[in-house]
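Just one protein chain is left out here, and the rest sit where they should.
The chains carry the letters A, B and C, assigned in the order they are written, with residues numbered from 1 in each.
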């Protein structure tokens, strides 16, 4: 019943992945067509996808814009291994303090999975250093092709995945060249897009994944759910991420340590 | 009248790029439809493209399968800065000795531009270490999109380039992840392809470029000609490629040099 | 008690990693100083390292040059998830048929971990497409620095690792730019080396790791053992590596599948 999401700790014991799913949660409460597809919010549907594939190997927490600190207090972030992020119309309403905390935590090793329109979210923009601009158009068929079949995020994924209807995102996508490119999409109108991109920043692993427009039921599609579950496993930091030392280093400091 | 192809030597003087265009030259002498498009051979059309864009900044030499050493003697290779390669049905007829010479010369700094079906040529297979296998289908519209707009090979190229009719090459394309990915193509049937890929091997620069099926007049298309000319400039080694030293290195060898 | 090496299968059950450790096993039977350090062969010491860190989550098989098919029959390779390779003086004695089988299996997904002088082994040379030449000198102190602290292979590894005495390998190391660079070493004589390099070829993951000269007890050092165990886990293919299709693709082939 799905891939196991557990990861071993230093002593070989199994430790659940602590995933926090953040959603601005605006469309679903305002726009009837979106509410029909995601009645409890996109975040809950994503959580169900993780539960389906990762079982009790994942602990799921939800956080939304309207909560204090957007649900992302320092305590929550410290207890988060992987942060998923869906946002679209309210990027500017996210507080800069929370963004700074998220970014710092990613650099320290927390996995980060911005989805679809989260390419314009403040944490992703800060971590990329580019504008992340794109071209777009609604209601196209998307074909998602694997260009890195040995990558953990591609495991069990058919080639191609057919998404019957989805918002087109087209190149040029103004990102740094991904450290690993896993998926490239084409659209019925002819555009292409680097739709599944891995980045490492500091000790953290980032997977940007473009499918997921709010008016299309993309997160109910089995292959998409599997990809996101795969990504959560891939992005989860290992137990023993080395701590960094920085600053003045006396000669031979490492010999006496 | 096109971009200047000259490169400066150590003393700032202009030195022409010495391009050798290799073609197996089989289809054009055997298949009437191909002969109609490329009456003098694909190599000559490619040479005209270089002349058009690089003017007298390029010296062009042709070499074909049926010549002694396939036209690629040690002398020719030593006088070649960039080798373009078109082959399709006669890959196996290329002698292993010539292949070894080509590969060695690329590693020493010669630029190498395999075109279209040359993905299955012996030199490219040897340099990649992978199978370079693909999916294919004839007679589709190809759209070529730039995903690296600051790259020298993308200069002056519209986004997208529309190739009205071309053989579809589809992922998965079994190559190492390119060092720089410049173009991604989509096809009317929905497939995608990493169609413009840069690799560095040893001191040599390699640009694989997929457009160019023999029954479609792709090398007569202005944007494609510009891309290939851009690639010749990019792939041309600098005058002062450092020589490598290898082998036993006595302690402090570099202090006395 | 070491990190757990198990990986989940499609149904979430734990499956052991099947590691095959190949050693040319020449020095240890011929050179007294080497025999003293590795009385049962380098392969057995490496196997003990995997057992120490991965416990019964790994199944270990040994194979050596002098066995029929060098111990690497098709059956053995088909039952191998990760192949470790140590060779030095007998690279040429490895049969081209076995090399072809190994290379094909790596491309299909088998992990491959060439160690130290295996940079000149036939499978690694074939997979890289470069000469893999280096500079070298005996008996230097090596410092191994992590430049990718979030990488699974760096987990639990101090920064730097101090190897009291080891053969110096120095740049230029003629390899393709690694897909991920994990470790860089310096030596007491001043040279540097890209000592821990990840490559993906086909569906297979390759980790080249340079420490391990036969006259120094490097594979008895705890940090080195941990790195190699980490690498075995990283290189192990997932259960559900997508199968590739290649060749002629009728229009819409993916819609009917």
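Convention: contacts are C-beta pairs under 8 Å (C-beta built on N, C-alpha and C of every residue); 3 or more make two chains touch, one makes a residue touch a chain.
Remember, predicted model here, so these are calculated numbers, not experimental data.
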item	value
Omitted-chain contact residue, chosen from B:188, B:215 or B:244	B:244
Chain not shown: contacting residue from B:154, B:168 or B:231	B:154
Contact with the hidden chain (one of C:22, C:124, C:173 or C:254)	C:173
Those residues of chain B which, in the complete complex, touch the missing chain	1-4, 6, 8, 10-14, 55, 109, 143, 146, 148-152, 154-160, 162, 179-180, 200, 202-205, 237-242, 244-245, 254-255, 257
Interface with the undisplayed chain - residues on chain C	143, 145-149, 159-160, 170-173, 177, 180-181, 184-188, 190-192, 194
Touching residues (missing chain, whole complex) on chain A	107, 126-131, 133-137, 168, 170, 172, 174, 176-177, 179, 189-191, 199-202, 244-252, 254
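Quick note on the criterion: only the chains that are shown with their structure count from here on.
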item	value
Distance from chain B to chain A - Cα centre to Cα centre, in angstrom	38
Chain centre separation (chain A, chain C; CA means) in Å	31
Residues within chain C bordering two or more other chains	179, 200, 202, 244-245, 254
